[in-house]
Each structure stands twice: as C-alpha cells, then as structure tokens.
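Here the complex is missing one protein chain, while the rest keep their positions.
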C-alpha cells in the first residue's frame, strides 16, 4: 500500500494519505477532517470523478478500521455527480465537524454543575470541549483525569485542563472506583472511537471498567462523540476489531522474558452503563445509535469503497 | 520515634524495629514474622516482662496502622507470664505463619482447574503460594498479572510466575475487564492487607475494580490471607485509613504543574464481590470474618499497646 | 412580568396567561391546552402574526420551565403563515390532546389484568385514564395509591379511583416496597412532567424510588404521558431543573427551628427502571424518546420564543 | 371457522389456509411465506380485490395471534389497487423473507468467533442460519443446544448442527447456567416469535431464563428475527398473549392425577437481557424495535383485517 | 390481660407492666430496661422465684412480639437460682443496656467523616448516639432526617440533632433517593426493631426503601442496634409479624370513604443492603446475626415464658 499507489496523484493529496497511514496524522476527528480536505484539494486540481473515487479508496485503505475516516470519505463522495459537488460535500463535512465539536461542548456543558467534580479518561477532544464550554459559561469545578496506561495520555489531558483554569487532579487508572467513593464525583465524560448500531461504545482500554464503576455508584456516564463516529457497518453485523498494539508500549524490551504481554487499545462498553451520548445532533440514549445511523447515514445509496 | 527510643535495647532488636519503621522490611506477612522474631530475640537476652511489653509498644509504633504487626505482637504478649512464655508464643506465631502460607496454598490450589486461566493483582505472596501449590500438584494453567500502577509490582509477579513454569501474561490494570471477556478467565486470586470484621477487604489500589468486574462476569474472586490480617480493631468500629503515598511514585517531579496528584495505596472491596477468603484456618465466606476474629482473637484479655 | 405586559391584549387572553402564571391553572396537560386556547382566542380577535408571536412569548414566560406549555405554543406557531393557520394549529393541538388522553387510556388498559393489583403515585390524569379505560373494558382490579407527601395528592387519586368503582387502597409513600412484597402487585402506572431525549423521566418526587423498588421486584413500570411532555430542549443538552417549593408545604412555620427543610418537587427516574412509556403515539421503550422527539418535534423550523 | 368459510375459494388457497389453521404448516416464517403465496395464487386465478381482502381476513383468522402471518397479509394488501399489485407485493414479501434469512445469517455470523462455544434454545431457523453462515465462512466452533421441553425441539436442532459439521452438544434446559460457568460460552443465539414495540422478546418458554443467566455471566444474547416478527399492534398497547398448550405434551394421560399441569409455550424476555436483535434490516438494540416498526410498518394506511 | 392479672403484685411492678402494655412506655430499648427494672423491684420486695417467673410471663405478654422485652426478661431469669440472682441479672442487664448505647455511639462515630452528610430515618436512639459521639469527638457534619410518615418522628429527630449543633435537614420520605444524588451523602444510619438470625433487619416502615436506594448508589448502610434486638426465636423459624396500626394515624376519619387504608409499621430489609450492624458487641456483618445469637443467647437453658 506504499507510495507507488499514488501515481498520478498530486503531492498534497498523497502527503495527507501517507500521513494518515503512518499515523503522523491521528485521532478519529483529525483523520476525518484531513481526508475530506484531501479530497477537496484533489477536486480543486481538476481531477475527474473516477479519480476522486479512486482517491476515496486509497484514503479508506490507509486505516481500514477507522470509522471516522470512512464516514468522512463517504460523506464527500455519496451523491456527488461532479468534482465540484465532491468539493462542496467536503467543505460541508469539514464545517460540520468543527461546528460539531462546538455543539457537543455546549450541550455537554449543561451537565456540568458549579462546584462539581468529574472524571475523564484518556485524552478526548470532545470531552475536553465540554469542560471548556463549561468554563466559558463561568462554572467552577474539578476534573480527575486518569493516567491511561500504557500511553499515559492523561498527562496531556491534565495539562490542557490546568490551562483552562480547572481544578485538575491526576490518578492512576485503577484508583477510579476508590476516588468515586471519596470525592463526590458527579459524572464521567469520555470520548469514543466507534459507536455501534446497538449502542455499544468502543473507546480507549479502561473505559468499560470506569463506566462499570460509575454505574455501580449511580454516577452518570456521558460519551461525547461526533456523529461520524457512529458505524453504519455495525448495522450489518460487523464486530469492531479490538486492535492489539506493540508490547513495547507496555514494557521495556527484555524486561520480563517468558511472559506474554497483551496490549489491547480499546474495549467495549455496553449501553447499560452509558447515560447518554452527546453528539452534535443532540443528546441521545446509547440505544438511539440505530436511529441516528439510519437518519444520517442510512440509505442504500451511501458510497462505499 | 527515632533511635533514642531504643536506649537499653540490644542492637538486634532495634535493627529489626528500625527496618520495619523505614520500610526496608515490608510486606504484611514479613513485618509480622520479624516483629515476633524481635521479641523472641529480646526474651533470649534476659529482658524482663516490662521490657518486653515496652518492646511491644515500640514495635507497634513503627507502623501503627499495620494490623499484621499488631496481631503478631499481641500474639506474643497475650497471656504470657514469663519471658520464656513470650519466646514460646513468638515461636508458635512464627511457625503458624510459615505453616499458614503453606495451608493457604494447599486450600487455594483446589480451586485451580487444569487448563484454566486466572488473574492476580499486585504481588501477593499468599496468592502466589496458591499458584505454586497448584503447579506442584501437576496442574497446568495460565495467570494474567496486572501491572499494578504506580509501583508496577506486577513485574515482580510475572517473574515469579514464569519461574514456576506457569503460562504467564502481563496486562495494564485497566485491561482486566476486557481480558475477562476474551480469555475465559476462571477466577481471580488476590491478597489482602487488612480484613474488617464485616468482611470488607482492604488491599492494593485497584483490587475493588478488579473484583467488581469479576463479579459482573460471574467469575469467582478469592482473597488469600493469613488470619493475622483480620483486624480485631474494626470490630470496635475502627475504619481502616487508606494511606496516601508520595506523588513522586506516580509522576516525575514537575511533570504536571498545577495538578493535584492523588496516590491512595489501598482500596476497600465489599464482601458482595468476594466468593471466599482462603485462610490457614479454612476457606470462609467474607462475612465469616466476624466469627474468625471472635474465635481466634476474641476475649478481653488480648494484649494491646 | 405582571399585568402591564399584556397592554393591547384582550382580557380573555391575559386572564388565561395570568391564570397559568399564578398557578390557578395548573397541571402539565391543562396549561398546554389552555395556552393553545388562548392563542386561538387571540387569533379570533383579529390579531396579526406579530402579535400572536408576542403572545407566544408572553405565554412561554409564564412558566418558562414547563415543557408542555412550550410544546403547545410551538405547535400553534410553527409553520403558521396567517392568524387563521395559528387558530387551526391550536384547534388541532387541543383536539389531539383530548384524543391523546383517550388513546393512552386505551393502550394502557391492555396492560391491566383482571384480578390484578397496581400502584400509582401522585395524581396523574394520564395514569387515571388507563384505570378508567380498564374499568370500562369490564376489568376488575385493585389500585394502591401513595399519599404523595407533601401535597398528599394521593387523597384526590383515591377519591377518583373509588368513584370508578375500583378496589382502592391508600398507603404512605414509604410503604410501597413492603406492599409490593405482600400484595401481588402486577404493575406500576405513573405520569410524567417531562421526558428527556435519553429516556429519563422527570416526575413527582418519589417516582424514582417507587420505580427502583418495582424494578427490584421485577414489576413492570409504565409511564403514561402525552407526546407534548417530551422535551426537544433536552436534545440540546438542557438539564431539567428540579424545582424547590416553599418549605411551608412540608412543615408548619416555626415547627422545627434551626433545621433546613428541602422540598424538591420532582425527581429523575432513569430509563433502566421503566418498562415502557405509553403515549398517544404508541407504547415505546423509554430510549425511544429520541426517536419520538425527532419524528414529531424535529426540524429546525420549530418555532421558539 | 371450518371448511364452509372457503366457499368460492379455489382449493389451492383453502388447502394452505387450512394447513395453517390445523398447524400442519407451522413456524413463524413458514406461515408468513405460505400465506403470501396463497394470496399470490388467488390473485393469479382472477380473484378481484374484494375477494383478496376477504382472503386476507380468512388467512388472518387461521392464527389470530401470529404476528408474522398478519404482517405477511398486510404487506400483500397494503396499498394494492389491483390484484396484480397484490401478486407483486406477495412476490416481494416472499423474496425478502428468503433474502432476510440469508442476511440475518451473514450479519450474525460476524459475531461467531473461531474456536468459540455458543448456546441455542429450541429450533430457530434464523439462529441456525447464523451458525450455517459462520460454518460457510470457514469458522470452527461448538454449539450447545438445549433439549427444550416439552417438545424437545433441541433434538432437531442438534441433528441440523451436526450435519453442518459443527461441534454439537446437547443439555437439559436447566443445565444452561452450569454450562455457562464451565464451558467458556461466548454467546447465546435464539429466535423470536414476536418482538414488541418496547423491545420485549416473546419466544419459546425458557428463553427468558437462559437470557437472564447469560446476562448474569456477561455473555451476549442475540435474538435472530426477520422484521416481520415485530408487532405493530404492541405499539397500540396489545399485550402478546402467552398461549397454553395441551398438558398431554408434558405428561402422559393419568400420569399424575389431582395435579394441575401448566404448559405455557412462550415467555417474555425483557430488553435488558438482550444485547442486540439481528434482523435483515440490520443489527439493532432491542429498544430500536419502536424505530423499526415505525420505519417499516408505520403509517395509518396499513391494511388491517 | 387487664389489671386483675396483677393480683398479689406490688403496685410499682404492675404500673410498669401496664405502662408497657398501654404503650405509655415504648421504644425497644426502653421497654427492655423497664421490664428488667420491674423484676429487680419485685425481687427487692421479697418475691420468691415462682412469683418472679410469673412476673416474667406477665411482662412478656404485655407486648408478645417485642423481642427486646423478651430478651430482657430472659436475661434476668435465665440461670437465676434465687431472687437475689434475678436482681443481679437485672442490674447487669440494665448496666449493659446503658453501656451498650454508649459503645454503639463510639463504634459508629468512627464511620462519620468530618464534613460528611448522612441520612437517618425515624427516631432511633442508637443512631442518634452515633451522631452524638461524633459531635463529641469534634466532627462537623450534616444529617438529613426523613419525616417518617405516618407518625412524623423525624420532627423529634431534627430537634435532637439541632440541639447537638449538627447541620440538620428535613425531607419527606420519598425524597431520599433524590437527595442521595444531589447532596454527597456518605452513609445511612438507622435503628432496628428486630434482627433475624439470617441477617434480615425489621425496622420502621420505609427503612428497606431507603436501604435499597443507598445500595443502588453505593452508599453504606449502618444498622445501629443493641444485641438485645437480635431474635433467638427467628433461629427457630419464627417470621417476625409486621404489625398493622390504626388507619387513623394515616388519615382523618372519613377523609376517604370506600378506601382501604394500610398502615404497616415495619418492613424487612434484606442483609444484601446492609453494610454492617453496629452493636455493643462489635461491628458485624448482618450475616453475623446467627453467630451473635448463638454466642450470647445460645444454649437450651435459656428461660422462656
């Protein structure tokens, strides 16, 4: 799938595609927006529809399990009869992605109480947009961020939270349940990688344990996610594969010989433990995923690679 | 509480007491056995009962919240009318501690299935004695050890497991729930720091989340603990304090300024999530803690500092 | 917000608006129908569209947190290009509200078993319409009504039930769980003040405890509610505020000095404890709230004050 | 309702209707397809619309509680202005029923893991189509079939499974919970007789206990059902009656005198215990039943007998 | 059972017995202490053992379902060979009852957190002794008391709490669940009327709903009870009868004609929802009731009326 597949494509396009493939460009929202931008760029160079469809397939194959990328590419190509329409679709997708994060923040901020304390996991830009909007609305509150082993994205999260002027706390992942009992936690806000048609949420490893512990303690769990993270494929039965990443992320090479290290990146949280999914289309029950997919991604005419 | 308190005490005694105080000697079982050994040593030097009681108080104060140490010292001094009887009590305590771990291993190994897979957390010598006894009984099985942030004692555990020839696996703490769903886990074996009179188990941070996830999946949770980890004080209402350790164990100094780091060492697992406590006195329901305490530590004549 | 805001408005209109504001006219269904009637009246007096919109805003402000009133006003004004169309919309709304209660009764009555016993809380006309329809269908059954402190609306409920010839029982609120165990209760029927987009039901204080106890005992819980009680605003994140009412409703003045009295009027029942919501649009799962809102109140063209 | 009602109807038609009435033709899917075929046959003989509607009523009355039959007849007659259109509707229904089972198999097979073990209950052709599709996709796995007293349809199921080359197991109904704990069961696949608008699933007696036990053990439960098993009538409150069948199916005549034998054929599984319903329209949460019914059976124009 | 039964008994004795029978003397602890005092009085008048046993039977019959009274009388008469020994037993019982409440306070106060908020129900002197001991220990905290319909004993409770200088709050019974979600409640403290051998707690109506709601929210529930509230009779199968009191306590006479009013005084809380029972013998799991009864009331020699 390396460089040679880009023969005839302008450099700006293939640079984006390669960036996504090599994960220099990453994050579910970013790769969605960037792939739309790549198609718009290409349409601007005079590429015809066939070439744009070929570009769609190329982009899709850079990360074949990333639903946000697939939704982005489909949004650009579905129903487009001219390169100009592809460009317009791409513009619309990019605009709605930006607006989407803003709306998620605004909707979610309504659930933040002045003086409350919240937990977040990993480093979700959608969840952070909620905290930002709440700060902008003049609320004062505390957020506990989990370390999120093995990558420790919690360190990024606490820096961003502290910069917003929020009372920021850092804990190891396994302390979540204890902290819930001690610290008057009022809610959990997490992001999502993929949302399945039956309301199951695929997100960073540890999300399901955090949600389980919150459920046990009657603490609401909010998943913050743009609609392009909902997977139309799961409607057709597809089971989201849980990627295993290199063990070097977990241990030093040779640190524990004769030991099998497992490094699953995601886990699956059942809808039972989710109070609502906050999307730019509205605050919905997780079981509303089927409705949302049918409403916004439905129809047989959807472009697929 | 530093050196000067040991005036008049032989060096061998004060070395042990100081080792416990500075945590060079640590681990609930080890400090219990060592403090008994210190009293036996002292009795052997011709110390009288008053001095031995004073020694008991000194030892007790090295780690005033460690129930195993308190139970050990009490066992040596309760009912002893002569230094010789203190020494005999100490011998008996030490012997039963050694025998205790052996019995826990034997009792627990009955719950290991040939071909099964198990999870353990942190580095519990009592839990490991179960796995060892099962290996010695000719069973073949797999054990998943959690990393156990912040100290990563899981690294020690996997080395010990691998040396026993057990199929050994290593995961981050937050992956436990996912692994339970994927890997046909047949049971969870953990240790305990303190067991309360109502069956609540205080153990390494993360134990309660692991037990919760196991309960959710109908997987039995076994707590492996010598009887000297049961706390008679909790019968009188004492709430076991959850120690907070230095934040430098969690982050590098200055890594995240303006952030409050919490580092609780233990958490509390309710009896609902525990299938049985495996002690050298037998396999008991967690609610049997009251009975066990009354039976083995009961009576008003118990020596207290 | 007093009288002067009604300058230029006919007395019949301002009388209704004031009646709603002062809570002489109350009950979620009644204020909805009355506000539609007020707009129809106004349209009949030759008011133009601008004045009707101003009237809508005035009505809306009489009870700014009452979703049924907002839905009524919106229904009348959305898409209306002439005063005549406002009047027609109002007629349609009023008609469907009347028909709605009738349909809820008919649908709900299917869930009443001959010889069964049921619990209701507070004084919900929608729930009572179910019992009425079941009586009309020739079924014989018992209903237990809770007192519903502090207002004791249960006294009204039992009078209405007894008049229907139903076997009527009265209990204090806290006896519900005990009665469920003793009396072979076959279902719980309650009303709703507001239904949120994620299926949470806001209703009279105590509803959530009753629903929890029913769930514990595997007894179905039915919420009876016209579609105008579903809140489109919650789709945009709005958290329904739980009104605190005067403490004089709970205690006599001076009865308990130095004591803070809390008097929350409503509470929130999670969708987990609700078997179905019985609306005039059909019997739906609580998670169907999102779908129902999109289907019947969706669209950006909705009139808002 | 015997023969004389068929005066004027061709023999081919009345043979099918009578076959359905006497239960020689049975199974939710088969009676649906056969009744559509009967209407098509009739349309081919020159019957006019009135006669076709009368035929619809006759068919409907052969099994007045069978929702699949009602949905089939409605599908053929709704919106048909000519006998030719009835025939076309019937063709379309039959085609989609065949295609439906195929799609359910394909969608469901994605949830079968290579090397996994599964449980099924009774003899559901939709559930079996999932196992068949998984075998065709090259997966190897085991299936445990319950005996399904009183009719012991499990015997048919194991024969069909064994013929597919699947590792096939047979257990009595009450052993399901024990087997889940012992045999690393990865999922439960069952069929459905009727699916209610609030996500409750009516299926063979025992389904709800099996689903409860799976839920207790965090094992996913999949209901496999064509969309024609969803009941639009339940939207209007109808409670699906649980048929009681002759006691001779359970005991020999006179085997236990003075004993009341109960033989309920179906039970009701709440949506809480169902992970997803696999339909030919997609994999949906059980709460999506409302949406699916509105989307595919909605509208007031639906033909009813 | 009126006056004539007291022929030959001194007035001081019969005054107490009658006071208990007419409920002028009431409360589980008070009637226990008073009946012991009556026996002591009688022994002081020169009554012989036969007369004392007859007195025991008389006392027992004043409130035949009150276990505290029965335990008191048994404690005085069991093993007593002389009137003097009855008097000594009575003294010992009275002393231990006073000391018992003090110890319960001290043990329970350990579970009160500085700055925490707690809920209590009805008017339990044992629960109040916990709050008092915590105040005396210098802790500052809030307590929410429920109204406790129909008698509204919560009004007494809030006066006592306010006098202690505790932050005191008053809510209607059905608001408990809502308040738990809003007010960072850290624990529930209630009393008990009777504790059964399998850990079930019989207490004021509403206790079981409060405990259920606390369990749902992972809030610990502590039952405060002297050991004389444990029922040895339940060990022999006795089911504690739930007394129904006059309906005039619930409604005004004639307030709701044709309505059956139920007024159960107590309900039964299962051990699952109780974190611990705080007795003067120690803090025990509810399942420890069997052990406690055997240890302190066991033996066949127990005096019974």
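As written, the chain order gives the labels A, B, C, D and E, with residue 1 at the start of each chain.
Everything below uses one rule, namely that contacts are C-beta pairs under 8 Å (C-beta built on N, C-alpha and C of every residue); 3 or more make two chains touch, one makes a residue touch a chain.
The shown structure was predicted, so the numbers you read here are calculated from the model rather than taken from an experiment.
For the options E:22, E:84 or E:198, the residue in contact with the chain missing from this view is E:198.
Of B:55, B:72 or B:109, it is B:109 that touches the chain left out of the display. Chain D residues in contact with the hidden partner, per the touch definition given at the top, are 144, 146-150, 155, 158-159, 161-162, 167-179, 181-182, 205-206, 208-210, 212-213, 216, 242, 250-251, 255-264, 267-268. Touch with the hidden chain on the side of chain C covers residues 180-181, 184, 216-218. Taking the complete complex into account, residues 106-111, 272, 275-276, 278, 282-288, 291-292, 295 of chain B touch the chain not shown.
Quick note on the criterion: only the chains that are shown with their structure count from here on.
Chain pair with the larger contact count among A-E and A-C is A-C, by C-beta pairs in contact. Averaged C-alpha coordinates put the centre of chain A at 38 Å from the centre of chain D. Counting partner chains per residue, chain D has residues 272, 285-287, 291 touching two or more of them.
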